[in-house]
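The structure that follows is given in the form of structure tokens.
Just one protein chain is left out here, and the rest sit where they should.
Let's turn to subunit A:
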Amino acid sequence: MSTSPTRHLDTVKHAAGSPDAAQPWAELGLKREEYDRIREVLGRRPTGAELAMYSVMWSEHCSYKSSKVHLRQFGDKAPHSDALLVGIGEQAGVVDVGQGYAVTFKIESHNHPSYVEPYQGAATGVGGIVRDIIAMGARPIAVLDPLRFGAADHPDTRRVLPGVVAGIGGYGNCLGLPTIGGEVVFDPCYQGNPLVNALCVGVMRHEDIHLAKASGVGNKVILYGARTGGDGIGGASILASETFDAAKPSKRPAVQVGDPFQEKLLIECTLEVFAEGLVVGIQDLGAAGLSCATSELASAGSGGMRVDLDRVPLRDPSLSPEEILMSESQERMCAVVEPGKVERFLEICAKWDVIATVIGEVTDGERLEIFWHGEQIVDVPPRTVAHDGPVYERPFARPGWQDELQADDPARLARPSGGAELRAQVLRLAGSPNQAAKSWITDQYDRYVLGNTVLAQPEDGAVLRIDEETGLGIALATDGNGRYAKLDPYAGAQLALVEAYRNVAATGARPLAVTDCLNFGSPEDPAVMWQFAEATRGLADACRVLGTPVTGGNVSLYNQTGEAAIHPTPVVGVLGVLDDVARRTPMAFREEGLLLYLLGETRAEFGGSAWADVVHGHLGGLPPRVDLERERLLAEILVAASRDGMIDAAHDLSDGGLVQAVAESCVRGGRGARLVPPDGLDPFTFLFSESTARAVVAVPRSEELRFTDMCAARNQPAARIGVVDGDALELQGHFTIPLAELRETHERTLPALFG
């Protein structure tokens, strides 16, 4: 794309003298009224460089202009939490996990680039979220990747999925970060709009938290990392803020290209300058590149900022100032450094072979001023670029089809009759792409590097040790269910939260805080906007009840091709803490004779279920009922049982229901199980219901009394449903599936599709 090649430089002076010059605001993605507003703010027409900055910073991706009014609830309704050290609004939230440690974590999307160019799109998605974490002063310690693709057997999925997986692996493995969790979901609604979300978590000491700001007149602004090239120009404004249209030209050049080796050096170099106390503030260059970094740093600080743009090291010397401001070249950071510390800062960069250049300084004015070979091309109040963008109250309306969808009750679907049919359906589910083993994908990720991975996928939650002496650790899980959210976006967002919350608790960790990635269609569609409003309201309400504040996250809109929007897909990441990771609870049934207990209440709830999808291709009715108090109680039980050594394994119950969970724990541990439905529950509902606030746990006989006493005392429903035994999964009196057959069915699906 072009930013109107200017033959002579469009300086501030020139702009003031040529108010009527035509400008490509529409091509840059701005609306007429937005362009008018820029003219009003500046009291003149913007220069080409200013127009470039405003266009990227006021894009949906950077400004959250459609979502802002709804996102405010995460702050307004936030529960009080002593653990929150840095809340929503910074590059990433920071949570106190005890013993002087702070953890920062955030999830982001790289959906659109990953469809256009799967490998680089996914790779740079990892790179971007990792830099957010480094910029807070933390050492990144792991990555999780929730992924959603179109139908597993669609030819284009064969193009997108292997590229995305190789990109995540190629970047994360080379960066030395373990990739230890996430999800892989297939649904035709994501065919033209795959969702590639990435969560990064980092750890630091409390005293090392750094916030991005440019203060102190005379302090130097240093750009360090990769040279700036022509890649990713307009990535935020053009790619991430519009729907795809088959008739338009390729958007491939708007995708950035990543170099994980450069990023690895950037991590080590940044941590070293932080450790020596050399920086006032640091910001990463992600979406909107230098436009974002300079305007955000300047508006967060106390003074103004002057930048000499011609000092920026370039990969392509022909780039115009507009292109340099808009470039999203990867692996770059911007630091504010006191003059006396610049020399040492540059020395450390040189040690790591990282290019570093002083490009400007903090001034005593209130303006962000940018020069090109001595001539002024930008003169703006930085807040107007970074924070005071347009805010839209988009119209929203419950879509007409919602009632009909909810009325289409799965109770009408034919249920299996008899053992043989139950058995067949158990195997169909276990081998369906969404329920099948994902090791073909996750084995392409390094889960061992850094040596602190205690649990990794396919476990419910990932568990990391953060202190080798004390055993202090954290757990993380990400979840989302677009099918539930389509049926009821308010409940759907809550179901995403409670599943991640439950997954964290299943490992024995106490859930503390939330990050979210809200993936939706076009905000210009009132039906989509209604889904968004409902989902944010649902999530904020549930976070308040569970006491887990949203610390940050990301909104991805325009996940839509033509008229067809994706299912509303809020993906929620939950962070928890374990005082001693040696106490963690794995999912595998590892010992014969363990007693299996089903915790929670099971109802006939099949709306949006995996069973309805796999067996009947059905989506309708209402999703399972949310009960936040029950979720909280279940989490407390799981955490206490882990801490006191009462359980040997735990697995959360979600899509696919009890039988899917038990099958996974059997396969993982290499042990069979014999199940008996509790009184009053028919075998079908027992096996496949997706009622929430449930888990299955394996209890050693010696602990049974203590465990059941605890459940009874706390009013936690707990029913003994079987025993770990033999080498088959058996529903007594109905069917038996040899473990080998179960494993084979569960594990062959993905290799057959993609291997």
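Just so it is clear, a residue touches a chain if its C-beta (ideal position, glycine included) is under 8 Å from a C-beta of that chain, and two chains touch if they have at least 3 such contacts; residues count from 1.
One rule holds in what follows: contacts and distances are computed from a predicted model.
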{"item": "Among \"ABC transporter substrate-binding protein\", \"Phenol hydroxylase P3 protein\", \"Phosphoribosylformylglycinamidine synthase subunit PurQ\" or \"Peptide/nickel transport system permease protein\", the UniProt name of the subunit that does not appear here", "value": "\"Phosphoribosylformylglycinamidine synthase subunit PurQ\""}
{"item": "Full-complex contact with the absent chain, from A:K77, A:R394, A:R415 or A:R447", "value": "A:R447"}
{"item": "Touching residue (missing chain; options A:H14, A:R37 or A:R465)", "value": "A:R465"}
{"item": "Listed residues A:N173, A:Q406 or A:T708, member touching the removed chain", "value": "A:N173"}
{"item": "Contacting the left-out chain in the complete assembly, out of A:R44, A:K264 or A:R367", "value": "A:K264"}
{"item": "Touch list for subunit A against the chain that is not drawn", "value": "166, 169-170, 173-176, 259-262, 264-265, 352-353, 443-454, 465, 468, 581-582"}
